[in-house]
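Please read through the structure below; I'll follow up with questions.
With one protein chain held back, the other chains of the complex are shown just where they sit.
Labels run A, B, C, D and E following the written order; every chain starts at residue 1.
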Amino acid sequence: PALSHINPQGEAHMVDVSHKPITVRQATAVARVRMQSTTLATIAAGNAPKGDVLATARIAGIMAAKQTSNLIPLCHPLPIQNVTIDIAADPDLPGYRILSTVKTKSETGVEMEALTAASVAALTLYDMAKAIEKSIVIESIALLQKSGGKSGDYTADSGLMGH
Amino acid sequence: PALSHINPQGEAHMVDVSHKPITVRQATAVARVRMQSTTLATIAAGNAPKGDVLATARIAGIMAAKQTSNLIPLCHPLPIQNVTIDIAADPDLPGYRILSTVKTKSETGVEMEALTAASVAALTLYDMAKAIEKSIVIESIALLQKSGGKSGDYTADSGLMGH
Amino acid sequence: PALSHINPQGEAHMVDVSHKPITVRQATAVARVRMQSTTLATIAAGNAPKGDVLATARIAGIMAAKQTSNLIPLCHPLPIQNVTIDIAADPDLPGYRILSTVKTKSETGVEMEALTAASVAALTLYDMAKAIEKSIVIESIALLQKSGGKSGDYTADSGLMGH
Amino acid sequence: PALSHINPQGEAHMVDVSHKPITVRQATAVARVRMQSTTLATIAAGNAPKGDVLATARIAGIMAAKQTSNLIPLCHPLPIQNVTIDIAADPDLPGYRILSTVKTKSETGVEMEALTAASVAALTLYDMAKAIEKSIVIESIALLQKSGGKSGDYTADSGLMGH
Amino acid sequence: PALSHINPQGEAHMVDVSHKPITVRQATAVARVRMQSTTLATIAAGNAPKGDVLATARIAGIMAAKQTSNLIPLCHPLPIQNVTIDIAADPDLPGYRILSTVKTKSETGVEMEALTAASVAALTLYDMAKAIEKSIVIESIALLQKSGGKSGDYTADSGLMGH
Partner (left out) sequence: PALSHINPQGEAHMVDVSHKPITVRQATAVARVRMQSTTLATIAAGNAPKGDVLATARIAGIMAAKQTSNLIPLCHPLPIQNVTIDIAADPDLPGYRILSTVKTKSETGVEMEALTAASVAALTLYDMAKAIEKSIVIESIALLQKSGGKSGDYTADSGLMGH
């Protein structure tokens, strides 16, 4: 198979989706932010009892989903009907697991929107914690599920799904 | 230690850098994009000769570095004197290793700019290859080095540096 | 009633509108910019006979309507079919009354687009006049009317409608 | 006096600040969001404990400060060293009082950045509460204080300062 | 005939397209970048065998098409189903000929998107070559073809079509 975004001359181009029907599509992505357990404890303290840490990352992820086609050169600008970001502490990582789900009614899917939202939420957590730990690593940014569209549904292997 | 971006009331805020001197600062970040070896071969074919795949990801990363303060809520807008993105195929991963380096003359560092550039370059590779493999994973987004500024230089452990 | 944008865990999220039908929707908002009568006279002079003062505020308001979903975190990005900005001097205020009307065909309304357009047009007037008066006040930013959508039409009390 | 942004031909233009020295400058602005007391009670409930309502408005205001020169046509793009947003419930209004303070080291001031931040934070509160009350009014957007720069310091009359 | 974007009071406004049907529309624009033949030879060398020069201009043009409604004040924000940019060396100019084609399903056309894409691709070529020649001229930015919509198809005179 060839790359969908590269023409026979090797030039990058958008994929023409004008002939595709508009359907409801949804995608869910994950990102993990691994840190030392003391950093996780400090964030948890900073977030309690009314702290803005996780709210800031959630808002950043939601706003980034809406910027996806301005960041990824060959992405189509899409209407977005919903974005949710769920951030949960995972003491075993240790760190945070971020899930983002994006929904559209469009000719093409929202995998990149979900992945971008999860990535930027993770980067925002990094930003707020970097003064206390520079060795934080964002890992396992991946697509977990997509539905809708001609190419059918997709669910990642259980390894990526985590606990 | 407490989080620098959270005040005693738990509210998110920017860090006041107006009292800090302007110095030259630099940061280097890494991201890895892991895929099946057949996907790596298809990208390599799509990129040769004169193909735009890696160029598209490089340009996306450079442009994203300039959008960092619009994406990460508490980042300061900074002048940027240089951005370089280096993308190398790694048959052992298999996949691609992305290195981004950002330079500024400013009151604060460019770690987030380097991390954002690497992340968006990685997401762009994902976008171009997702039609042939949805199980691509972006992993190990991390800061490798920073220099300049009062907090001193930083070099990540050799494990993150890779080959 | 609970807040539509806050889930039971207290987390901010967008409202899922994917199940709602697409209908024509319209909203009108107002803003008032109150200033000293000498400032009003100076602006009127600066605007005559071909001056750009009000045109600049109108253009700023129209362009801001298109940025609404990038400014208001939980707003949906929407197609916009029309924006009009009407700015009238009001010697009794004294100052300017700004009316903005936005129209869409979408699953959700354009109240925020109309309010954002009026607010940014008002801020632009402030910007151009601030060198001669810093005590200008923007007041009474409010929704005047909306139509379309399941929640029905809305008209503000006559007090907000002004003369 | 004439308008600083309008030339003798009546044309809008930026003000040339290239000859001005770089100094530390600060500005504080206020916005008030007036609503029914039942709406205020609902927001307070949605915000407690750990709710994201006020955090979302704070983040929106901070991010909007960084967009000021993209929204207000004749504003100069400026480095921003700090933004803080303070949102307090005011049962007497009833509603919320928003204070924004912006700091820069630049040739020109940050009044518009502070006013834009307060306005967008207020619009964000409106957005989250509009499903339960459409008659919310944003009022009294005004500059409270500025310091730095040749034109000297400014403090608004006590009426605008509120309690 | 009067200007569609100016009302009887001389005020700029968007054109209300809410009553128009959604149809597939396409537009093709051209730009030419004229330079000395030695500059053309240097770019050709810089682009071979895997150089990024033309790829960078193509990506810039595609991304600019998606920014059109943020740049042109009275343009409607539109979904975009496809953008292609074709850049060919023309030794007779000497220089480069840039063709951009944009496709949408919308109430209004994409002439401005195609023209903006061609213009920004041309500016990007200028940027990369300006260190070796400042006398490069961008000329003949024009609409070549449009189709779809009530106003019917349009094809430019053969003079603009070039070879």
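The criterion applied here is as follows: contacts are C-beta pairs under 8 Å (C-beta built on N, C-alpha and C of every residue); 3 or more make two chains touch, one makes a residue touch a chain.
Not measured: the values here are computed from a predicted model.
Asker: Any idea which chains on screen the missing one touches?
Answerer: Within the full complex, the chain left out of view touches B, C, D, E.
Asker: Among B:12, B:30, B:43 or B:59, which one is in touch with the chain left out?
Answerer: B:59
Asker: In the whole complex, what residues of chain B lie against the chain that is missing from view?
Answerer: 24, 55, 58-59, 62-63, 66-67, 79-86, 103-105
Asker: Even though one chain is hidden, which residues of chain C still touch it in the full complex?
Answerer: On the chain C side, contact with the omitted chain comes from 47-52, 55-56, 58-60, 63.
Asker: Spell out, residue by residue, where the missing chain touches chain E.
Answerer: 1-6, 9-12, 42-43, 45-53, 55-56, 59-60, 63-64, 67, 70-75, 111-112, 115-116, 119-120, 122-124, 126-132, 134-143, 146, 151, 154, 156-157, 160
Assume only the chains that are shown with their structure count from here on.
Asker: Strictly by the touch rule at the top, which chains does chain C share as contacts with chain D?
Answerer: Under the touch definition, chain C and chain D have A as mutual neighbours.
Asker: Let me spell it out: compute each chain's centre from its C-alpha atoms, then which one is farthest from chain B's centre?
Answerer: Following the centroid criterion, the farthest chain would be C.
Asker: Quick one: which chain's Cα centre is the longest way from chain E's?
Answerer: Greatest centre separation from chain E goes to chain D.
Asker: Calculate how many whole Å lie between the centre of chain A and the centre of chain C, each centre taken as the average of the chain's C-alpha atoms.
Answerer: Each chain's C-alpha centroid was found; their separation is 32 Å.
Asker: What whole-Å value do you get for the distance between chain B and chain C if each is reduced to the mean of its CA atoms?
Answerer: Centre separation, chain B to chain C: 38 Å.
Asker: Find every residue in chain B that makes contact with two or more other chains and list them.
Answerer: As it turns out, chain B has residues touching two or more other chains at 11-12, 47-52, 55-56, 59-60, 63, 70, 73-74.
Asker: Which chains are in touch, pair by pair?
Answerer: A-B, A-C, A-D, A-E, B-D, B-E, C-D, C-E
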